[in-house]
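The complex appears here minus one protein chain, its other protein chains still in place.
After this line comes chain A, so read on.
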Amino acid sequence: MSNNSAGGLVSLQKNVKQLRFEAGIRRIKVSQAAADLKTFCLQNAHKDPLLMGVPSSDNPFRPPKSCALF
């Protein structure tokens, strides 16, 4: 961090410029955002193996089948 006033001023100007940019963005209501998130989650739930559980027949990590040799 610069101690001299010129460096401090430039840094402040950058900060103000950034804040102006962020202040200007469009925001939607949280209720709308939350509703969309909920919909996305619920619509994709059936495709989510960790949520639905993986049947052992489809589970590539299932315990290896034992092989009996007679």
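Remarks
Everything below uses one rule, namely that a contact is a pair of C-beta atoms (placed from the backbone, for glycine too) under 8 Å apart; a residue touches a chain by one contact, two chains touch by 3 or more; residues count from 1.
Operating definition for what follows: contacts and distances are computed from a predicted model.
Between the names "Phenylalanine--tRNA ligase alpha subunit", "Large ribosomal subunit protein mL64", "Guanine nucleotide-binding protein G(I)/G(S)/G(T) subunit beta-3" or "Histidine-containing phosphotransfer protein", the one given in UniProt for the chain missing from this structure view is "Guanine nucleotide-binding protein G(I)/G(S)/G(T) subunit beta-3". In the full complex, chain A touches the hidden chain at residues 5, 8-9, 12-13, 15-16, 18-23, 25, 27-38, 40-42, 44-45, 47-51, 53-54, 59-63.
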